[in-house]
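Have a look at the structure below, then the notes.
Note that this complex is displayed minus one protein chain, with the remaining chains in position.
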Amino acid sequence: MESGLTFNLVPWVVFLPLIGLSINLLFGRKFGESFSGTVASLATGLAFVVSVILAVALANHPEGVTVPLADWITIGSLTVRWAFRVDTLSVVMMLVVSGVGTLIHIYSIGYMHNDVRHNGDEGRYTRFFVFLNLFIAAMMILVSADNFLMMFVGWEGVGLCSYLLIGFWFEKGKNGTGNSEAAKKAFIANRIGDFGLLIAMFLIFVNFGSFEFDAVFSQAAAITADKPGVMLAITLFMLLGVTGKSAQLPLYVWLPDAMAGPTPVSALIHAATMVTAGVYLMTRSAAFYMLVPNAQSVVMWVGAATALFAATIAVAQYDIKKVLAYSTISQLGFMVAAVGMGATVAGMFHLITHAFFKGLLFLAAGSVIQGVERGMHHGDHGTDPQDMRQMGGIRKQMPVTFWVYLIGALALSGIAPLAGFFSKDEILAAAWTSQPGIFIVLALAAFMTAFYMGRQLVMVFFGDARSEAAKGATESKLVVTLPLMILAGLSVLGGLLNLPGLHTLEHWLEHTLGKVEPAHFVWLVAGISLVLALLGLGLGWMIYSRKNEKPFVDPLKKALGPLFTGMENKWWVDELYAAVILNPYKAFAHFMAEPVDLGVIDRIGGGLAAGTRAMAEGLRKLENGYIRTYGLLMLLGLTAILTWLFLH
Amino acid sequence: MSLNPLLLTIAFPLAGVVVMLLLKAKWKNAIRWTALLTSLVTFGLSLWMLSQFNSASPDLQFEINQAWFSLGGNPIGFHIGVDGISILMVLLTTFLTPLAILSTWKAVDEKVKSFMAFFLLLEVGMLGVFLSLDMVLFYIFWEFTLIPMYFLIGLWGGERRVYAAVKFFLYTMAGSVLMLAGILWIGLQYGSFNLTQLVGSGMIPAAAQLWLFGAFGLAFAIKVPMFPLHSWLPDAHTEAPTAGSVILAGVLLKMGAYGFLRFNLPLFPDASIQFAPWMAGLAVVGIIYGALVAYRQKDVKKLVAYSSISHLGFVVLGIFALNLQGLQGAILQMVNHGLSTGALFLVVGMLYERRHTRLLENFGGLWKVVPVMGTLALITMLSSVGLPGLNGFVGEFTILLGAFGSEAIGSPWFAGVATLGVILAAVYLFHMFQKLFLGPVIHEENQKLKDVSVREILILAPILLLAFWIGLYPKPFFMLMAPAVEKLTTIIQSAALLAQ
Amino acid sequence: MTLNLLLFLALAVIAIASAAGLIMSRNTVYSALFLIINFLTVAVFYLVMGAPFIALAQITVYAGAIMVLFLFVIMMLGAEKPNEIERMKWQRPLAIVLSGAILLEGVYALITRVAVNVTTSPATEALSDPKTLGISLYTKYSLPFEITSVILLVAAIGAVILTNKSRKEAGK
Partner (left out) sequence: MIPIAYPLSLAAILFIIGIIGFLLRKNAIVIFMCLELMFNAANLVFITFSNYYQLIDGQVFVVFVMTVAAAEVAVGLALMVAIFRTKHSIDIDQMNSLKG
């Protein structure tokens, strides 16, 4: 097959989901649930097929191509096109997005069927799939863009979908507004990041005169030599964008709240794909970061700090999805740190495996949640189906879910030979050779990862049921469990992608990223990481499998005391932001709105009016209605005029 | 002689008014249809003008110059013409007017005849402003728009309508009086009121440009409105009837920005360069300030009104970037703001028609009750927020890009701070959307609201389609204005070269 | 010469006295009578200065018709005597001071600008003939003359309308 023609298929990865959502928008409600779900899944599935075809074509022509579609903005020297880029990096992302995306679509057919009934608005079933397809389209734009600006379209587009899906049950949540608040928070936190990205893009255009990747990156070295400060600014502003989208310190706060969205959303957007966009961006812009060592060290320390910080919080959470959310932040920290160290391939590798096992974990958690929901008595509002303290022993009722969850948890913990072991090990190995400080932080984070996953496994699946609902939980249907099994398979085998010694992924990506010296497989590092993982899991097992009183009290609470309280309360970061940013902003806005705008600026005009009125009041007194006074005034004027005439 | 499309476009609404005068006041529907058809035909005529327009030429086209009277020996003519900048404004006017008229179908039931007559007269005035090439004629049309708008606010407005109408009138009047002085000074001192003769002639010395820039600039800055001359806007917007708000935000504010483009930049290029950092500074203050104040409003219309201040700040920033990206972005953003904010006001008007309140606290959870309206409102809000893929982004991005690299402004800090406005826009608009459409339905009255009617979809759909078009493929718009804007930048650049 | 001067001075004294009487008399009827005296004396001046037509018109129209109208209204309204207590405290002193100032300025102007030896001329045929006046009125001043007639007409109609009692009540 002529590969040029094949590459021209690339716009369809965007068009197919758009077609899917259009069909659902127009006919979805008419033809019912199974129609909507099938159309959406089919659209995403076909996008996956296209991605596979592209990947096959790319295997023969690994240098990749750019497929222009249309001009977008043309002003003077500014030319931005709608153009798609097919290279090894973008196709990998496309495969992950559409592959995992398809599985999650299929899963959602079953999950949302229950979810819309549980939340009492069946009409929203179609809307969910419309949003989901919109997300796939936006994500595809993001990863397939040939220039920064088009990528930004996808970048904000996925942010919008994230907003819409977090707020999917917009009338639910704390006080009825909790979910919509969470959605708003996510969008605004992302916008703060986007601000950074926008500034970075302005700097890029002003200095490079283009937004296209090839044109920009080819000049990077020359510009760095010329204006090192500019490059530092670009990379750091870009990092701000990354911290927003990929939930790094200090902008990570939106991600835990984002768990308000339905679980497939958490899996797809807030674990597997969207949040990795930042990592993708930095990998794509690796040519920049390589040139600015200072920026690199900032990036890696941000990543490492996030990895550890989020892991500590994950240890003390009770909400099954919150644990996974903080875990996601932590793992994203690993990826960012990897890219910061220049180990872009390791970062991408971890991105892919993380998409598998974290997607799996979230979906399985969703299965658990719905199992518990099914176990709830009708009208039972006391049980929170996401609270791990009210679970326990679910292994028996939901065997399939248990096994896939176990696989996911082990993969995340980094147990050989599952996917997470290899990818995490590559990052640790990279740190071992170059950045000992980072290595220690990341190793600690890895240990805690294993610990909280052990804790979660025990609390959810082992021991005795701690609530009626948990006792009555039932296994999910095949449409839900099948994607779980496929993902579990991927989580087991994902490590094959970049086995030490073979480095398949590295060789695949080097066409785009250039030759990256793969970190040598260090037996010592692998050993340390494996031991840490086992130690963490074991410790979790030991602490939590002991008999626990009712209601459940975390055994760590006694052992760690105030430290645990801190972790439990997420180190009060939300409260800190509220006190330092949110409330001052509100107060300042209020100050501007009332004392300044109404009190001062509005009064400028009002003051002029009042001055005129006062003057008029004064003059009005002269017009007293007495004809004789008017006569007198006339006489006064006459005298004055005559006097003036005489004096001249 | 073939028919002149400009003359037809500008005169046709007048014909509609004449027809309407012959109708009895109680034939309300006949009057409404007359007004709607008139405005639709006017739109059609403007499209015909577009089809005849040569977009490759930077020159003024379809010029008419009919001598009228003379002042100080200098002829004043009925001189109209259109170029790539004004044609967009004309199209925006003729596009929004029928939609605004359609939005009054149910909302205005008293004195329909005079309402519609004023509305069409307003259209004539606005078209006149955008087409005039004679300074005195421009001034006449400029002031003429005040009269119908004054009555639209004062007669069909909300509770404080008289206060708002008077405030609107006085503010605008105060500014334009100085402009009149400037016009007369130029005409008598430099011997022409004809814009085509004055532009690029270099007749006006740099020293005189400074105060003339101020005189014209004040009138335009009030109209835009720029911080701190904006305080007429929230009142006028809030009290005006929906259609009035739409036209006010959609077109009337653009007259200010258009004035900068048509007068200040080409007539006073030296002063423009000199004042560019100051104007940009004020624009940035306006962007941030409007966004901050908008966030704390309790009245939806006020919120949107303050958002206009913020958005128009972007337009002014783009204009005074004095480069291609900034100027073209600003012109596009003028159109964008007309569409987005116009649509926002339409949505608010629809809510008001149903609930007779505009306070945020009286709404909530409406997306569940009126899903279609919720979706339309969401898209409108997103276009206003500047989401890529919709119109607002293209304008804002090009403006900021232009301002960031602008030599005239001289520092990227202006654009940098202005970019913060992008965050703040999300803050107040998402806050608004949440308070209106998300969360639970708290008020019993909101449970049974009716979703949008076909008429209301017909109003919003064209706007939103255009929003997508501009967002995804703005090239035709940029192509249309490019030659005229390039000509403008050439004038400014040559002035800058001369000054060195 | 001296006879003329004596006549003038005597009449001037009468004129000033009657004018003063006009404004000082409490009774409105007396005021009207003082005014008639004043008109008559001034009419003599007109005669002396060669304007017999004007002098006669003054006597017949002014002193005759108009003043009769005044007296008629005074009688009709009952010759009311309003309370003359001044409530506006600045009115009286200011009026007197300003009037004095104007008078002084007038006198100053006369002294500085009009020489004493410039005298009036004796009556000439051309000027005192009413025919001259008539020709002038109907040729050079025909337009103002016609307008005056319209004014008179309007005034007459206006006076009728203003005092028409029934119409006013009907309007209520």
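For this structure, a couple of remarks:
Each chain carries a letter (A, B and C) given by its place in the written order, and its residues are counted from 1.
Keep this in mind: a residue touches a chain if its C-beta (ideal position, glycine included) is under 8 Å from a C-beta of that chain, and two chains touch if they have at least 3 such contacts.
Here the structure is a predicted model, which means the values were calculated and not measured.
Put simply, the missing chain touches A, C once the whole complex is considered.
Residues 1, 4-5, 8, 12, 15-16, 19-20, 22-23, 28, 31-32, 35, 38-39, 42, 45-46, 49-51, 53-54, 57-58, 61-62, 65-66, 69-70, 73-74, 76-77, 80-84, 86-87, 91-92, 95-96, 99, 102-103, 106-107, 110-111, 114, 116-122, 124, 126-127, 132-133, 136-137, 140-141, 144-145, 148, 151-152, 154-156, 158-160, 162-163, 165, 168 of chain C touch the missing chain (whole complex, contact as defined above).
On the side of chain A, touch with the chain left out of the figure occurs at residues 619-628, 631-632, 635.
We take it that only the chains that are shown with their structure count from here on.
Rounded to whole angstrom units, the spacing between the C-alpha centres of chain A and chain B is 37.
Chain B and chain C, compared by their mean Cα positions, are separated by 66 Å. A separation of 100 Å divides the Cα centre of chain A from that of chain C. For chain A in complex with chain B, the touching residues are 70-78, 82, 121, 123, 149, 152-153, 155-157, 160, 163, 167, 170-171, 176-177, 179-181, 183-184, 187-188, 191-192, 194-195, 198-199, 201-203, 205-206, 585-586, 588-590, 592-594, 597, 601-602, 604-605, 609.
Put simply, chain C touches chain A in their complex at residues 88, 91, 94-95, 98-99, 101-102, 105, 108-109. By the touch criterion given at the top, residues 626, 628-629, 632, 635-636, 638-639, 642-643, 646 of chain A touch chain C in their complex.
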